[in-house]
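Missing here: one protein chain of the complex. Every other protein chain is in place.
Right after this comes chain A.
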Amino acid sequence: MSLQRLTSSFVPTGLNSHNLAADYKAVNLGQGFPDFSPPKFVQEAFCKAVNGGPLMHQYTRAFGHPPLVKSLAKFFSRIVGHEIDPFEDILVTVGAYQALFCAFQALVDEGDEVIIVEPFFDCYQPMVKMAGGKAVYVPLRPKAEGKGVLSSGDWVLSAEELASKFTPRTKAIVINTPNNPLGKVYKAEELQMIADLCIKHDVLCISDEVYEWLTYDGVKHVKIASLPGMWERTITVGSGGKTFSATGWKVGWAISSGHIMKHMKAMHQMSVFDCATAAQEAVAQGFEREYELFGTPESYFQQLPAMLNHKRKKLASCLESVGLQPIMPEGGYFMITDISSVKVDFSDQSTEDEPYDFKFVKWLIKEKGLATIPVSAFYSSEHSKEFDKYVRFCFVKEDSTLDAAEDILRRISQ
């Protein structure tokens, strides 16, 4: 049973924070979802789908609603530089989460090794385990210590360390760009280094790109699948929830070469069979609109990062003003901050055995009413002690929420 492989102590960070934050009525900069609504055009598309004909409420094509796979194929072919077949190369899933699950279950066997770059979105670890795979970790590390305000771009992989992780048993490497929690957006050269190793060792690449539209300061998101030799070995995962600020719709997808996708399709038809119709229809409409407006100021893919950039800067300056050291993210909607300068008396006995950042986060929620996520939760036990002085803030929130957080932080620093 695949479940035996999971330790009972694992609880995803999102889940934990959600519960605690609710219990303490905290200002929630923890779990990663917007506290504002999806854009009007996509909400309208959803209502239109709901009020559409009877077929909008019945089963659609198992591997993806035809209008959606067609619009995804059209949209992404242009970006990847490869003609994507809507019916062979795409699988629509219940959120990017289920796309990841399908990929691991369909492709990872007992004893296979899967390289995970840290810090990693917490589900990769149990998913690899559940598939019987062995996770091999390699951390991103800050380039230079104590050099003023760091950027996520300063956190890099060591070429030698990465190369040493590849063995004859390596099945896949998982990358996440833009990265959660760090916000790193891998540069083309960094992806090329990873690609070279994948090709050399004949390894698959699972590329989680759910935050692909959220890059700042002119940084470009690069798809590893677009590099030579990578299309046929990469599974690119995307998210309607993150793309259109509608995380509750749970529409995601995986795009890959047909010979890999057919296995993920088999897994999908064995686990959920198909996904809800109306939400897929709405996401399809969203992509149709964005296809026409791509690169123009009316594009949501321009407007959302512009709006979030303002919030990113607001949060960073607020954190700095209270003496914390944020790592400026190049992408995504999270920011991690070094909290070692904050002196706290942890009188809460219940967290005694926990890592420093876990203690800090619990204290921050219970005593100060501000919810965040401890960053060592995104690391393997091998490396978590090196990174237990950071917490993650989500800035995809209304300005009023960010203001409330600022008030709390000011009061702490006084």
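Miscellaneous remarks
One rule holds in what follows: contacts are C-beta pairs under 8 Å (C-beta built on N, C-alpha and C of every residue); 3 or more make two chains touch, one makes a residue touch a chain; residues count from 1.
As a convention for this text, contacts and distances are computed from a predicted model.
With the options "beta-aspartyl-peptidase", "Sodium/hydrogen exchanger", "Trafficking protein particle complex subunit" or "Kynurenine--oxoglutarate transaminase 3" in hand, the undepicted chain maps to the protein name "Kynurenine--oxoglutarate transaminase 3" (source: UniProt). Only one of A:Val94, A:Ile115 or A:Leu140 touches the chain withheld from this view, namely A:Val94. Here one chain is not drawn; of A:Leu107, A:Leu191 or A:Ile206, the residue touching it is A:Leu107.
Contact with the undisplayed chain is limited, among A:Phe33, A:Trp155 or A:Tyr216, to A:Phe33.
Only one of the listed residues, A:Gln269, A:Gln302, A:Ser340 or A:Ser380, touches the absent chain: A:Gln269.
Panel shows chain A; residues 1-4, 6, 8, 10-12, 14-15, 18, 31, 33-38, 43, 46-47, 50-51, 54-62, 93-95, 97-98, 101, 105-110, 123, 126-127, 130-131, 171, 202, 204, 229, 232-233, 245-250, 259, 262-263, 265-267, 269-279 of it touch the chain omitted from the view.
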